[in-house]
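Below is the structure I would like to discuss, written out as structure tokens.
A single protein chain has been omitted; all remaining protein chains appear in their positions.
Moving on to chain A:
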Amino acid sequence: MSLAKPAMRGLLGKRLRFHLPIAFALSVVAAAAFKYGVTEPRKQAYADFYKQYDATKEFNNMREAGIFESVRPTGK
């Protein structure tokens, strides 16, 4: 039994036409997933933290803990 003639031209072109749009789409999805799964929550966490941040109060806590050299805790 003799073999039929298979397709012999444009095989790579066909493969690329199929896979490149998918690859491009998946890359965009991966970037979007990272942006909305990682960077945006991270930015939101920082924003939430600093929304209610009282720098003076934290400074005084650190001062009382004695970590500074330039300013001693109150009460000598």
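Please note the rule applied: a contact is a pair of C-beta atoms (placed from the backbone, for glycine too) under 8 Å apart; a residue touches a chain by one contact, two chains touch by 3 or more; residues count from 1.
Here is the rule we use: contacts and distances are computed from a predicted model.
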{"item": "\"Queuine tRNA-ribosyltransferase accessory subunit 2\", \"ER membrane protein complex subunit 2\", \"Autophagy-related protein 101\" or \"Cytochrome c oxidase subunit 5A, mitochondrial\" - which is the UniProt name of the missing chain", "value": "\"Cytochrome c oxidase subunit 5A, mitochondrial\""}
{"item": "Contact set of chain A toward the excluded chain (per top definition)", "value": "2-13, 16-17, 20-21, 24-25, 28"}
